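With one protein chain held back, the other chains of the complex are shown just where they sit.
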Amino acid sequence: DEESAGHYGMVVFLRGSEFFNWSYAGFQDAAATVGATTELQGPADWDASAEARAVDQLVAKGVDGIAVTAGDAETLVSSINAAMAAGVPTLTFDSDSPNSNRLLFVGTNNYNAGCAAGRAVAEMHGDNARVGVSLIPGLDSINARLAGFTECMQEMAPGAQIVAEVNDEGDLQRAETVNTAMLQANPEINVIFCSHGNPATGALAATRNVGRFDGPNKVDVMAWSIDVPILQGIEFDEYTATVAQNPYMMGVMSFFMLYSAANPTQFDSLSNPGFGHVPTADVDTGVAILRKGDPAIQAFLSPPQI
Amino acid sequence: MFKRPNSKNVSVSTIQYLGLSTIILAILFGCQIVFGNVLTEANMRVMAMNMVFEGIMALGMTYVIIMGGIDLSVASVFAFAEILVAKLMVQAGLPMGLAIPVTLLVCATIGAANGAMVVAFRVHPLIITLGMLLTLRGVNLAITDGRSVSGFSDSFIWLGQGRIFGVPFPILFFVAAAVVLGVLLAHQRYFRQLYFIGGSERAARFSGVNVERVKISTYVLSSFLAGCAGIMAAAAFGAAHWGHGNLAELRAIAAVAIGGADIMGGSGTIFGTVLGVIFLAVVHNAFVVSAVNPFWYDVVNGVMLLLAVLVSRLIAQSNTKKLLSIKQSKLESSF
Amino acid sequence: MLLKATNITKAFHGNVVLHGVDFDVRPGEVHALIGENGAGKSTLVNILSGNLVADAGEVSFDGKRVAFTHPLDAMQAGISVVHQELSLVPNATVAENIYLRREIRTASGLNDWSAMFEAASGIFDRMGVDIDPRALVGSLSIGMQQLVEVAKAIALNARLIFMDEPTSSLSEKEIRELFAVVRELRQQGMGVVFISHKLSELFEISDRITVLRDGRLVGTRDISDVSTDDVIAMMVGRSLDELYPVRSGHRGERVLKCTGLSRFGAVRDVTFEVHAGEILGVAGLIGSGRTEAMRALVGADPRLSGQFEIDGRTVEISSPADALDAGIVYVSEDRKQSGLFLSFDVAQNVSASVLGAEATFGFLGKKPILRRALDFIDRMDIRPRSAASRAIDLSGGNQQKVLLSKALATEPRVLIVDEPTRGVDIGAKALIHRRLRELAEAGIGVVIVSSEMPEVLGMADRVIVFRDGLVTANLDNHDGSLSAERVLKAAVQ
Partner (left out) sequence: MNADASVRHMARAPEWTQRIGRSREFWLLLINAGAIILLSALRPDTFFSWLNFKAVLGLMSYDLLLALAMTTVLIVRGLDLSVGSVLALTSVVIALLLQQGFPVFPSVAGGFVVAMLCGALNGVFVAKLGILPFLVTLAMLSAARGVATVLTTGQYISFPAAPYWFSTFARSEIGITVAGGYYGIPYLLLITLTVTVLYGILLSRWVPLRQLFFVGENPEAAKLAGLRVDRLIISAYLISAAFVFLAAVLMTSANRIGYANYGITAELRALAAAVIGGASLFGGSGSVLGTFLAVLLLAFIGNGFVLLGGDPNWQQATFGAVLILAVALDAIRTRRERG
């Protein structure tokens, strides 16, 4: 219990989304190995300020470490810094807050991930790849993914290009609306690249709406999600592929980073005196591009209940 | 018939305030005993900061609701103020001393627009302020492209994070505002008129109250306070973002309702609202310290709100019954 | 002369309600203003107090010519009104209501409550009543609220006070209190204009009396020169039988029997019968509990007890819907608040209670509804003759006709009409009376609740009188010989 190995908190900006449940599961499992306890906090409605308050609350409550995924990089800076100043080791996972004093960032290196997706698209369509992107503007993570995607795609297939971007506000229904309109407006699009978790179902629906769900001029949907319906969709040949991050590993790594930061060894951390040792570089948990038949899909098909 | 009435309605609110206070204390000490780390300075500060912005909006909301209106637009004004002040300082490079007044002025203007439309169109304020909510939220999203704006000067940051005697500035602001607005509402003739308008617009007009002016100025006040909250929030979070304060308007209204104000207007006090705000803060904090599944939070909120309203309703009913029973006894004696 | 008004004329959308009325008040007198409902008393008061603007006529106050356009003007001049329907705010204290917008303030600009409480209790002492200035108005009885209104007027140190039916809902004791106050004011040289339907009161309190009839001045007399009969004669003028339809006088089977009807805090143990071919009049002062009794009867409000028989069959009534099924329909006294669907057209209003009737498989046909509407437009002579005009656009009289049509559309066994001609002009009034009589002749039990003595006497074959929620008399009037005095007697003491 609390005393023995400490109590660690995880804060997310979309409480209970399947993705973060994976992370929390990893967080829990890792904690269990050393007999530490954990809790999950955060808003259900993507309000970064509420997330910041949650961090403050955990500090006030006196946890031994906090792993937070930044709904908005800047909004969390002061809370994270306050936590660190209060001696509570704090790191970011999945979505970074680079301007803060967080220990380090554990998660997908968005540029590399985007790059992998870009290559996959280039393999599929070569120079005639015409890509529409569904995104949420303003998230640095997504910008990085897009950069990686564009460069690596055009590196392999110089003719390939991104023809349109739409803002899905991270909402299923909106995603369907805007992607449908995007396909309307740009019939040449043959790939929709979902730059984050939510729009995939919407994007697929959009292809259905414009009658390019299957057949010769099917629009390939490249999802960025490991949600069960998406994975099933891949098995059904609906989605062409998905960029599978490794949220479980993010949770696991986050915990161990926090744990070692919270329990200093005989030499202090290089970058954060007073805390235990953690890597001075970010930790990339990597991605895999999953296509139909990939064994990993089966693994993901039974998400954790928390 | 002419014995002094032990003026019942007064007791309505007192009962409610006492009840609310006891519940609040119960939760606080309960959690302290069971989980600990509740009555610490740090947690108290966090708890307060957690609701302070909703609290400031709730103060203005109290005025509006007493007057028989409602203002759904506060949350979007809140975010708008955040963004505007940020853009003015960070992007337009205005000095803080200029950016803040400008922002507040704009917010006040929005309030004036709300009030003017409510008066002019004679539709339910819910609709007008809903329109304003949707419009502004869209504007917020559009002018920032969903990105957050940051990079404030330390002097500005102080407005959100600075402390005096260990108390964060926003909380001091809330307390000060509550005291001033409380006193005005209770003792200042202009604001007393809110009760008359909310109680019976007809009677108010009859007694020569300038209903239109009072209404408009009240919506101005509400937006102005939302603006202040927004500015301090931007400083507190060190960034302005359109998503901040999502659904805060509902939390503010809930606070007012839990505080015993009649949403139909005519009754309510700042003190009650403050209790309502504290209540919400404490409940929320209880969830964190107890680390129970935070998903239950919304459920409890809903139920609490309903209970609070039910209670005040029942008390009111028992009051009218008391009045009737006087007549009843008269009737029975007349045999 | 404190106030002198000459040739005051006023019309509401075409319906002239004051024809060149002259009226004056001396300082230190109580001047009674009296007349049937709709005679124009309140309208006159509203004009003299700046609440309405006259179409023609002159007003001088203190010898100076005045033209009030807003209540505030009159207030400043020193004229104040205790209105027929109270205008106080329940959630504010007595003192605050008295001093609204004329608050006593401290140096800091905040309200000086203690000073206001002081001043208020000062006024109450002057009035010789004991009301707590700190009490919320909402916690006071109607009577006490009435007195607060008076105090409000005094606080303005008005020199002329209009009291529009101040006693309408006061208990005897409260009325005594009020009269003491009025005498006190008279002593202090104030002018008081006192409106009331209760003759006995007027004779007790007033020095002069002015009678209005149908918006015309009948005359002004010193109270010492006239008797009750004179005044009633002046009020009613025309002999009743020329105005009211003749009665056949035959009394049929019993249609409705109401036994032991009681309602918490309002009505106690009311029992009466209604026979076919007979009109039952329900008399009483305003606030005597007639409406509450009738609403309780049809199940619109909860009741403590009461059994009902229709044509000898016992019926269970727990809601107006039940009442309708049983054949009892109640027509509210307040057509705007609880009578009409104002923004709906005449056709819909008339059919409101019988939507299901012509419906096939529950589906509404347009034709039957329209047909019914046109039918009633003829029967009740509703103007304009369009089924499509909205209720809100109709004049009061026509609204009343629509309201009645709505009730008749249900083809009831018993028709209870509350204040059926309140604020309705003579023509419409006569027509409504004719129709009601016809219904009675047609074997329907008709109950008329009315505050208008002439109406009660003119229409009813039998009269029950309410006082403070009790039936104090059950008087026969099949030959129209019943005298106003007997009814009034039962109604007041």
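Order of writing sets the labels: A, B and C. Residues in every chain begin at 1.
Basically, a residue touches a chain if its C-beta (ideal position, glycine included) is under 8 Å from a C-beta of that chain, and two chains touch if they have at least 3 such contacts.
In this text, all values refer to a predicted model and were calculated from it rather than measured experimentally.
Student: Checking the contacts here: which visible chains does the omitted one touch?
Tutor: If we consider the entire complex, the absent chain touches A, B, C.
Student: For the chain that's not shown, point to the residue among B:Leu28, B:Ala81 or B:Leu136 touching it.
Tutor: Reading the full complex, the residue touching the unseen chain is B:Leu136.
Student: In the full complex, which of A:Ala82, A:Ala122, A:Met182 or A:Ala261 touches the chain missing from this view?
Tutor: Considering all chains, including the one not shown, the answer is A:Met182.
Student: Which parts of chain B face the unshown chain closely enough to count as touching?
Tutor: Touching the missing chain: residues 70, 117, 120-124, 126-128, 130-139, 141-142, 145-146, 250, 253-254, 257, 263-264, 293, 295-303, 305-306, 309-310, 313.
Student: In the complete complex, which positions of chain C touch the hidden chain?
Tutor: Interface residues of chain C facing the absent chain: 298, 300, 319-321, 323-325, 329-330, 332, 337-345, 347-348, 352-353, 355-356, 359, 362-364, 366, 369-370, 373, 386-388, 390, 406, 410.
Student: At which residues does chain A meet the chain that is not included here?
Tutor: Residues in contact with the chain left out: 14-18, 21, 44-45, 166-167, 171-173, 176-178, 180-182, 184-185, 187, 201, 205-206, 208-211, 227-229, 232, 301, 303, 305-306.
By our rule, only the chains that are shown with their structure count from here on.
Student: Using CA atom means as chain centres, which chain is nearest the centre of all the protein shown?
Tutor: Taking the mean of C-alpha atoms per chain, the most central one is B.
Student: Find the geometric centre of each of chain A and chain B from their Cα atoms only, then give the gap between the two centres in Å, rounded to an integer.
Tutor: 36
Student: Show me the residue ranges of chain B that touch chain C in the complex, using the header's touch definition.
Tutor: Touch residues, chain B against chain C: 1-2, 4-5, 7-10, 183, 187-189, 192-193, 195-196, 198-200, 202-204, 206-209, 266-267, 319, 323-328, 330-332, 334-335.
Student: Help me check something: in the complex, which residues belonging to chain A touch chain B?
Tutor: That would be residues 15-16, 39-50, 52-54, 56-62, 71-75, 77-79, 86, 99, 136-139, 167, 169 of chain A.
Student: Contact residues on chain C for chain B in the complex?
Tutor: 70-72, 75, 83, 87-92, 96, 100-101, 103, 105, 109-111, 113, 129-132, 134-136, 138-141, 143-144, 171, 173-174, 177, 264-268, 468-470
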